[in-house]
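Removed: one protein chain of the complex. Kept in place: all other protein chains.
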Amino acid sequence: MISILAEQIGKSYQHIHALENVSFQVGKGELFGFIGPDGSGKTTLFRILTTLIVPDSGSVTVENLDVLKEYKKLRTMLGYMPGKFSLYPDLTVEENLEFYASIFDTTIQENYHLIRDIYVQIEPFKNRLAGKLSGGMKQKLALSCAMIHKPTVLVLDEPTTGVDAVSRVEFWEMLKKLKSEGVTIVVSTPYMEEAGLCDRVALMQFGKIMKIAPPQQVIDEYRRNLFSVKAENTYKLIEDLQRFPETGSAFPFGQSVHFTPKSPAFFPQMLIDFLLQNDHQNPDVHSIEPGIEDCFMELMTESPDAGDLSKI
Amino acid sequence: MNNSTPIIRVRNLVKKFGDFVANDHLTFDVFSGEIFGFLGANGAGKTTAIRILCGLSKPTSGEISVAGFNIYNQTEQIKRSIGYMSQKFSLYEDLTIAENIRFYGGIYGLKRKEIKTQTAILLEKLGMNDYRDQLIRDLPLGWRQKLAFSVAIFHNPKIVFLDEPTSGVDPITRRQFWNLIYEAAHNGITVFVTTHYMDEAEYCDRISMMVDGQIVALDSPGKLIQTYNAANMNEVFLKLARSSLTEVKA
Partner (left out) sequence: MNRFRGFVRKEFHHIFRDKQTLLILFGMPIAQMLIFGFVISNEIRNVGIAVFDQSHDAVTQKITDKILSSGYFLLEYDIHSQNEIGQAFRGGKVKEVIIFAPEFARNLEKTGTANVQIIADASDANLANLITIYTTGIIQDYINKSNAQHSMPMQIVTEVRMLYNEQMKGVFLFVPGIMALILVLISAQMTSISIAREKEMGTMEVLLVSPLKPIQIIIGKVVPYVLLSFINAVTILLLGYFVFGVPVHGSVVLLLAECMLYILLALSLGILISSVTNNQLVAMMISAMALMLPVILLSGFIFPIENMPKILQWLCALMPPKYFITIIKNIMLKNTGLLYVWKETLILCGFTVLFILLSVKKFKIRLE
């Protein structure tokens, strides 16, 4: 069963191509992630899905309803959480929730079971003004508000941006629970490591989808040999790797550097010798499995648009 | 990289807002030339502490010196010795690249000629020479952030404060950004940085972890990972922040 069907969407603002030829499908009850940095077109895409803006070309249906012609009916079925948390800072937690329930002609009591797990965490603060909540709590309240009318499709635009790692993990646990209730969830995030929590992901850059696949498949299809390189002085290591003739790419990852060689003939000892010659103590080079972020960077560097300002 | 003179010295920093204690007896040193990661959950009190260190607000009590200056009565000198960049405010969107640089050079009292030569060097380094007359709002986010950082250290400050500098930036630009940070540290600028990306935390020389207004851990990333028996900083963060949550609930 298909919940969202998008075909060849295009959208431009003056000289900027916000979206180019974007096509994808989301199944009913699927947790579908759009992964990409700011400016990759996620927000524009989500506004089209939620009937807020009209694409220049292409067609989109959500739950078999056309986002252009049948927007009125569709709007009763959508739950939407925009990038800015869209709460009223001068209303209390409870008043915000009550308000969003009332405009969908429902009450908190009626659908309380849907949001209970999330809402109990902020309920002790229900008389506090929403503007005085911490980022993590705002995000939970915003999700509660988006869910209170029992939407069929939930569209969440960067719900975890700027939220600390703990709240982020909790948030994804909540999404898993909502998914088990049968809600279709479309979510975007700039944090690559969150991709693994989705059923399928679309990797986006420069208004285009570079790849759509389940996260594991994205990793399986990584074609390069990837090595983790460690040395005492990371700054010097990066500098020296730029001069190493075999270097295809070298990006810092935490305390190590992820390194891909130019030719398949590369073997780790070549690099260890090179690093020893350059006064590095105890260099360590070993082969590793890629993460989503490695895959994203591979796709990015292959993209013909990479580094071309006029395309952005 | 570390020499033993602390460039930021904080002893028993307390900041209260009414009954609410935002910073509860913070004590730490930041050494010259190091990259110091300042981590914590939302609302843990990071922003409050950074504001105090930048001389923007006064602490309730505590002994604090930044770049050798007293936080209570030498804020002017402090402001002259630091650079600041945040995700929210960095550059004027309706000015061009060159205009922004000239403006910031100007407020720090750099001479016209100096600004001119430095601008040329900077734009060359960032590869933005052809775009010097582009408006900031027409640049991709990653470029803006790189430029904002370069502007923040344009007057060659002793310390630069970075508040979530890489939020939402693509993974490649993020790493280019960190290369700039490494380079600045290499040139002797102390870097004080907050981030929500835990892999970035591992780029730091030392990290402090704040939970509910207190510093609960302070060490190099490697040692922290060892101490908390974790695979990476993300796990360390979750363990520390979670333990405090369960304490509150219990």
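We just call them A and B in the order they show up, numbering each chain from 1.
In this section, a residue touches a chain if its C-beta (ideal position, glycine included) is under 8 Å from a C-beta of that chain, and two chains touch if they have at least 3 such contacts.
Remember, it's a predicted structure, so these values are computed and weren't measured experimentally.
With respect to the full assembly, the chain omitted from this view is in touch with A. Looking at A:V60, A:L78, A:V218 or A:V285, the residue that reaches the missing chain in the full complex is A:L78.
Contact with the omitted chain, checked across A:E7, A:D66, A:E95 or A:D284, is made by A:E95. Note that of A:R47, A:R168 or A:H280, the residue touching the chain absent from this view is A:R47. Interface residues of chain A facing the missing partner chain: 47, 50-54, 71-72, 75-76, 78, 80-91, 95, 98-105, 129, 145-146.
By our rule, only the chains that are shown with their structure count from here on.
Remark: chain A residues 36-40, 134-136, 158, 161-167, 169, 190-193, 205, 234-235, 238, 251-255, 293, 296-297, 300-301, 306, 309, 312 touch chain B in the complex. Contact residues of chain B toward chain A in the complex are 40-44, 87, 131, 139-143, 164, 167-173, 175, 178-179, 182-183, 185-186, 196-199, 202-203, 221-222, 232-234, 237-238, 241-242, 245.
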